[in-house]
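With one protein chain withheld, the remaining protein chains of the complex are depicted in position.
Let's look at chain A:
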Amino acid sequence: MTNEFTWKVGGAQGEGIDSTGEILATVLTRMGYYIFAYRHFMSLVKGGHTNYKIRANNEEQVDYHGDTLDILIAFDQTTIDENEDELITDGVILHDAKFAGTSKRDSLKICSVPMSQMAKDLGNVIIKNMVAAGASSYVLGIDPNNFYEQIEAQFGKKGAELVELNKTAFNKGYDYVKENYADVQRPVPAATKPATPRLLMTGNESIGVGALMAGCRILAAYPITPATEIMYWLLGNMKDVGGKVLQAEDEIAACIMAIGANYSGVRAMTSTSGPGLSLMMEAIGMAGISETPLVIIDVQRGGPSTGLPTKTEQSDLNGALYGSHGEIPRVVLAPTSIEDCYYQTFHAFNLAERYQCVVIVLSDLLIGMNKMTLDTIDLNRYSIDRGEMVTQEQLDALEKGAFKRFALTESGISPRSIPGMKNGRFCALTNEHEETGLEIEDVPMRKAQMNKRFRKMETLAREVNEWGVDYQGAESPELLLIGYGSTKAQIAEAVKNLDGMVVGHLQLRAMMPFPSDAVKRRIDAAKRVIVLDNNFTGQLTGLIHREIGYHDKTETLTKYDGNPFTVGDILSFVKG
């Protein structure tokens, strides 16, 4: 496609790869390009191979980093070895002259640039980032003024000297490539959108914003990749709205503190990844039976156990759906993009309080830690709905001690009081209990309470067919592609590449309650159905089988190597 280009920088962890990528990502966004930035990294602080890829489009939003690569900046030979296959036929490699820089592919254009040496001459090794940015600027045909502006914005506060140093480094890289490899220039298409300020953010940040806007005022969490950035962002912003971020001693405490805070009347959540979610299982049951609202954000990573901490996967689905002992009503949502992380998080808080239950938001590393340009976020799509709460007047009208926190209502939702309200006393019990909360073991009441709790899900099960799926395509497609959560971008792009085929794309945003009617209708109407599962055992396929059948009609495309699906993966499976 001519309105796009891709660029990647790679090297050892700790070499400033991310900052090099960030500079270009910011410059491009300010110029009016839409970008998606993808971070490939390892679970160590220094060494190993890491890279940062940017896909830019001059016209429309991009929510996937793309299968191919035009320009590669290599700070070491490993970067070439590990990434050369991704380069297009006449792709360009700009490598640091401190190593020879060889490729097994003859068609590639290889340019040796003394990045480290130039940085060393300027007295600052780290500044090779800026040399690389200058070199990239020439190859991409971007006016250096765009970078100068960014350098001033970034370093202006630290003094003119640093600004000049960075500009000098930039110019050295720019001039070197211009003088020695003038013919490798690949001028990028001009951005067609006016360069008005747009949002450049990650899914984790989008979740943080969604939580704050939804009224979340306590986050209790334990650091874990790839979810920690939610905590970081909220640490920087929660204090301004009177909220608190609590770093708990472990995920068990984190989840239970969040339950305690919700019980006290605050909107609170916890954020984690797979291993942490496992530790929270007993707490999930506690929130379920005590009917305390709770939002859990699970940014999935490769499993099992501590698995692949820095790689993406969608393998916590079954845990989220069925984890914990006993049976409780719960909601499981799956954001489909960085933007959707905002909406789903906001919605999660409303559902948690409206249905007084656990809501798990299943994000993953692909959308969690990666960044894209968004035109805007619709702040008015959701507004705060705290569900059924008793008023002080209602409590005053009751006889002393007569408040039934777990009243057997028709909707299954029992209006709740919060501590501090006079005559609203109740004890939230993890044991089975009767309507006021006293422990019981008698058969009719046990059944009545179970029935009541699950009645809450009946309304939700109907409405989930409305907002729990996104569908695009023909009414009766010959091929239906089904995915959940973050696989949306690649499926959508694959569909565009299946010209001449009548294709439908169904993306699930809610996993529990399962939007059975909506999914069944689409599968009914399709000739061939392929389900995408970014895991080994085909958890989404299993869920579809369990909920609506269709064992014979569904094929499964799995991927479990730690990487997200590529468009190529999907196309080759479809074409068999």
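Here is the rule we go by: contacts are C-beta pairs under 8 Å (C-beta built on N, C-alpha and C of every residue); 3 or more make two chains touch, one makes a residue touch a chain; residues count from 1.
As a convention for this text, contacts and distances are computed from a predicted model.
*Asks:* Which choice in "Carbohydrate ABC transporter permease", "Phosphate-binding protein", "DNA modification/repair radical SAM protein" or "2-oxoacid ferredoxin oxidoreductase" gives the name that UniProt lists for the one chain left out?
*Replies:* Record says "2-oxoacid ferredoxin oxidoreductase".
*Asks:* Among A:155, A:263 or A:560, which one touches the chain that has been omitted from the display?
*Replies:* Residue touching the absent chain, from the options given: A:263.
*Asks:* Of the listed residues A:98, A:120 or A:198, which contacts the missing chain in the full complex?
*Replies:* The one listed residue touching the chain not shown is A:198.
*Asks:* Taking the full complex into account, find the residue in A:56, A:92, A:253 or A:567 that is in contact with the omitted chain.
*Replies:* In the full complex, the listed residue that touches the missing chain is A:253.
*Asks:* So which of A:123, A:326 or A:401 would be touching the chain we can't see?
*Replies:* Final answer for the missing-chain contact: A:401.
*Asks:* Return the single residue from A:184, A:245 or A:277 that touches the missing chain.
*Replies:* A:245
*Asks:* Take the complete complex as the reference. Which residues in chain A touch the chain that isn't displayed?
*Replies:* Touching the chain left out of view, chain A contributes residues 26, 29-30, 197-201, 205, 209, 212-215, 217-218, 220, 235, 237-246, 248-250, 252-254, 256-268, 282-283, 286, 290, 373, 377, 379, 384, 386, 401, 418-431, 437-439.
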